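Here is the structure we will look at.
In this view, the complex is presented without one of its protein chains, the others remaining in place.
Chain lettering (A and B) follows the sequence in which the chains are written, and residue indices restart at 1 in each chain.
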Amino acid sequence: MSYLSIENLDVRLHTGVPVLRGVSLNVAAGESRALVGESGAGKSMIGKSVLGILPRALQVTGGRIVVDGEDLQALPPRTRRQRIGAKVALIPQDPLTALNPSRRIGPQITSRLVDFLGWSRKAATDRALELLEEVQIHEPARVMRAYPHELSGGMRQRILIAAAFAAEPKLIIADEPTTALDVTVQKQILRLIRQMQERHGTALLFVTHDLGVVSKVCQTMSVLYAGKMVEDTGVREFFRQPGHPYSAALLAATPKYTDPEGSLTPVPPGVIAAVEAEVALSDRRREAAE
Amino acid sequence: MRDARGEIRRLPGPRLWLAGGWLAILVLAALLAPWISPHDPLAQDLFAGRLPPVWEAGADPNYLLGTDSLGRDVLSRILHGARLALSIALIAGTLTCLIGATLGLIAGYYGGWVDLAVSRLVDIWMAFPPVLFAILLIAVLGTGVTSIIIAIVVIDWTRFARVVRAEAMGQAQMDYVASAQVAGRSRFGTVLAEILPNVLPAIVALLTLEMGIAVIVEAILSFVNLSVSTDAPTWGGMIAEGRASVHQAWWVLVFPLAALFLTVLSFSQLGEGLKDHFDPVLR
Partner (left out) sequence: MSEVIYDVRDLRLSFPDMSKKPLLGPAPRVDVLKGLSFQIPKGEVLGIVGGSGSGKSTLGRALVRLIEPDSGGITFEGRDITHASEDTLRPLRARLQMIFQDPMSSLNPRRQVGGIIAGPLRVQGRDNIPARVREALDMVGLPQSFASRYPHELSGGQRQRVGIARAIALRPEFILADEIVSGLDVSSQAQVLNLLEELVRELGLTLAFISHDLSVIRRLCSRLLVLYRGEIVENAETAALFAAPQAAYTRELLSAIPLPDPEQDWA
């Protein structure tokens, strides 16, 4: 039984230009699914649609987003926000801008529990301390009183992970959470996300452009091109035998330091043309169906 | 790669047209005032005092917008007043802009002690209450158009210096400035070729805003009788006179006030519109 189920999701610019073209995917409890694609493929927009934080110029124009058996689009806006707040959390991309620079760390973790979910201040603080310990932050009590600028990028990302898990959400959306970090820190953060996800049995939707990261964190993956899903497969299957020419080209273009010749094969123009044609064809079919 | 880039376009909105249109009409009216004014703006006719505008009862069709308590034609006075308002707006606005923007650019790009000197000067300058400062200056310089212009420039250059400095500092951090340096471009050449074009939209927006402010300052000074001679038609002077008789003859107050309001609003809207228009990213 999937915890998150997206069916035929259409997102368009207000000018009518499609951004997501009938995307469908499922994430079960305890499953971690990667959303892979190059810039402009719309991979972040899927997470934003689920969280209801699409940029103003975009809107969901079709399809269903079902979380825990409830169709979010069918709920009144207020209830929808409450459901999302209680069940879904985000680990954002940029730990620099995701924390408010003028507030201490503690309240930034606890305020959602206190103001939104009705926890007592004491319980929320205890919970925050426990979580900071869980994400391997030393002296959590001191960090609670610190301001964001006093902490390193890796520390801040750990705090954001702690904050994401604070309300025990059943679904976490991670939007390129390590692109701003050094590889050595990235390794620690990725392992931490994986550990936390496994321990809490959370469903994870992991948005990234890095196939290396995918192979370390996820079990299943969806590959996007121009807002259309080109492949939905298991991670091991993908790296053994990509199912779509575009996926194969993407894998071939990803550099690997262990390969002495350095695999720097650009995505061939023919593959781009073919996948563009596929997108155009599906657009025409969808238009005909409407 | 297919995405939304280039799909969002901003059209030159109606506000640019409306603002530009009103200002164009005003400039024409100011230039042609001696020929198109139905009456001499100074000619008094005590028998035709406080005539209402044509659409009110008891009006004289010769006086479209009515007359003031001395029987002077309101429309003719507004037209002639526009000459003074616009010339002060253009001259004072441009001079303020040149002085302030130059200092701001230099401070923002060169940084160091130059920046320190300019910034401190701006800080000190802004601690003076502007209206008092203006009145003091006029008292020293004497009344007259030149004094008003000097007063505006002396007080308001800081507005440009501050904004342009901040913008130039931001641009100076960009890699295309470093790239110009790697190419061997001189510091001064970099300011002109790389930084100025990127700061220009902000300068244009401020310039038009400043022109609006100049119109208001002139009106305020006329209102307190510190502008040109009291007889000469100025919007501020008319508003001052109109205020005294607002219950008997509202038109003497309302029409110059409306002209002032529309002009200042148009200047600021023109600036915002031009700023977007100048930006190749939004264009």
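Operating definition for what follows: a residue touches a chain if its C-beta (ideal position, glycine included) is under 8 Å from a C-beta of that chain, and two chains touch if they have at least 3 such contacts.
This is a predicted model, so every value here is computed, not measured.
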Tell me which of A:Ala141, A:Leu264 or A:Ala280 is the one touching the absent chain. A:Leu264
For the full complex, which residue in A:Asp71, A:Glu168, A:Asp182 or A:Glu198 touches the chain that was left out? A:Asp182
Pick out which of A:Ala29, A:Ala146 or A:Leu251 touches the chain that's been left out of the picture. A:Leu251
Which residue from A:Thr15, A:Ser39 or A:Gln241 sits in contact with the chain not drawn here? A:Ser39
Out of A:Arg64, A:His200 or A:Lys216, which is the one that touches the chain we can't see? A:Lys216
If the hidden chain were put back, which residues of chain A would touch it? 38-39, 153, 182-187, 190, 209-216, 235-236, 239, 249-251, 253-262, 264-267
So that we can see where the missing chain sits, which residues of chain B does it touch? 1, 5-6, 174-176, 178-187, 189, 193-194, 197-198, 280-281
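Here, only the chains that are shown with their structure count from here on.
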Any idea how many Å lie between the Cα centroids of chain A and chain B? 50
